[in-house]
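Below is one structure; the comments refer to it alone.
Complex shown without one protein chain; remaining protein chains in place.
The first chain written gets the first letter, and so on, giving A and B; residue counts start at 1 in each chain.
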Amino acid sequence: MSLRKGNNVVLGENINLGNDVYIGHNCVVEDDVTIGDNVYIDSNTIIRSGTTIGSNSFVQSNCIIGEYQMDFCLNRKKHEHTLSIGDNAIIRSATIIYTGSTIGNDFQTGHRVTIREKSIIGNHVSLGTLTDVQGHCTIGDYVRTHSNCHIAQEAVIDNYVWLFPYVVLTNDLNPPSDDIAGVHIHSFAIIAADSLILPGREIGQDALVGAGSVVMKDVKPYMLVSGNPAKAIADVRKFNKVIGKEVYPWRNFFGRAMPWAEKGWDNWIASLSKEERRLFKVDEII
Amino acid sequence: MSLRKGNNVVLGENINLGNDVYIGHNCVVEDDVTIGDNVYIDSNTIIRSGTTIGSNSFVQSNCIIGEYQMDFCLNRKKHEHTLSIGDNAIIRSATIIYTGSTIGNDFQTGHRVTIREKSIIGNHVSLGTLTDVQGHCTIGDYVRTHSNCHIAQEAVIDNYVWLFPYVVLTNDLNPPSDDIAGVHIHSFAIIAADSLILPGREIGQDALVGAGSVVMKDVKPYMLVSGNPAKAIADVRKFNKVIGKEVYPWRNFFGRAMPWAEKGWDNWIASLSKEERRLFKVDEII
Partner (left out) sequence: MSLRKGNNVVLGENINLGNDVYIGHNCVVEDDVTIGDNVYIDSNTIIRSGTTIGSNSFVQSNCIIGEYQMDFCLNRKKHEHTLSIGDNAIIRSATIIYTGSTIGNDFQTGHRVTIREKSIIGNHVSLGTLTDVQGHCTIGDYVRTHSNCHIAQEAVIDNYVWLFPYVVLTNDLNPPSDDIAGVHIHSFAIIAADSLILPGREIGQDALVGAGSVVMKDVKPYMLVSGNPAKAIADVRKFNKVIGKEVYPWRNFFGRAMPWAEKGWDNWIASLSKEERRLFKVDEII
């Protein structure tokens, strides 16, 4: 174990540190924290009780990792909640992540991301600056949100999904009410910038919601919808002719940050073993 | 008086502390601050000159309470502005509240809320994560905003109003201009997610603005409007048939965080004395 520390670091009890950990100036690391090997925690960041951060991770300044839940605000007593973040995380400055969530490997955030309790987040997920994950939701693998997306409670986002800036997922069927129905976004779907998805709506696999849409009805797989209210425009595979370029379904033509980035989709999918197909959750593709 | 302190706390002069106050690591409490009994101020928070925080309040980390106004940026001299926050506040991390405002009891914020000067905020108000109150505005009792709402200057929000995520209130009639006209939202109105209200518009009592609307005209009491531009759809009392459920006006069927939460609206309103009716501002209901 080797710990390098900045000035004025506060360390609690029962802290388990891996090798080559750096903890910057003015950091507070509370009791009952586990930090893997080769982790860098920058100045002014708070790591709270119950947090585990995987190896090779980088937590920038001014973050609060393991933020306590409402119970602590009310009773101010030691709680039992935990937060687990996998290996290779890059958590950018001023991000707040609550206890009570589980986050996989290769996680990234932009700045000022908020993630509340009971968020189950897979591997290789990237959440853009100002994105607000309200908790009580499930986010799959290789999901990417751009800036300022709002993930309401009870949302289910499958794998390989892209949300562009200012996408809002809602959940209250009759606001204000307790009639809560989360949005379900199926794998490979794309929600373009500034779109709003109404409560309980399903966005089908490989569907494309055009920028500025207000989605009031379910969107079928491979369907492009657009407008307020959003209307079906075309199957995305036919829409390529309108664009004049082979673009959709995007997985066939684009792979940035995806496991098929180097091989391309066709070669990659052909190369997978049965086990790998399960691992990468591509067996259900229609 | 009993004060517990973390490491490296900076305390100014003329600080009045109640009993059982905790001030966390690296906090800065400037001169001329009053803090009530049983208040918890978490690490890295700054409480600036002129601030009063009521008893039983909880201020999370990385907040700036009593942020100075433009005059201090220009002259860097001691100012006379004050901020008053009532009892039982829960102010979540990274919130910034300016001097020059008054906030009632039982106030809550989410994370990264901004409240500028000359905001008059009543009791039992809750402002969601990233909500941006631009100041020079009036917010009544039991008002609740969800995440990322924008309250422009000169807005008037009466009592028992709900704003859902990403609602934007505007105020400039001829942008850019000095022709400023605030939005007025009457009691019991609901603005659903991602809606935009144009300058000077009135949203009537018990009205419902559907998600994703752009409201260009006044909305009558009890009216449901929707779309871009928003059009009148139906009286909300008739809209219940479309929904197939008794939902609106919501106060008759829902009470979370409201004073009638336990009794229900009808029993509660029937139980009020004349004095209580004034106190709860329900005399004007049409």
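Here is the rule we use: a contact is a pair of C-beta atoms (placed from the backbone, for glycine too) under 8 Å apart; a residue touches a chain by one contact, two chains touch by 3 or more.
These numbers were taken from a predicted model, which means no experiment stands behind them.
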Sole contact to the chain not displayed, among B:121, B:152 or B:236: B:152
Hidden-chain contact residue, picked from the options B:62, B:126, B:145 or B:159: B:62
Of B:53, B:130 or B:143, the residue in touch with the unshown chain: B:130
Residue among A:147, A:171, A:187 or A:205 that touches the chain left out of view: A:147
Missing-partner contacts on chain B, residue numbers: 8, 10, 26, 28, 44, 46, 62, 64, 67, 73, 76, 94, 96, 112, 114, 130, 132, 134, 148, 150, 152, 166, 168, 170, 172, 174-178, 196, 198, 214, 228-229
Interface with the undisplayed chain - residues on chain A: 6-8, 25-26, 40, 43-44, 58, 60-62, 90, 93-94, 110-112, 129-130, 144, 147-148, 162, 164-166, 190, 192-194, 208, 211-212, 227-228, 243, 245, 247-248, 250, 253-254, 256
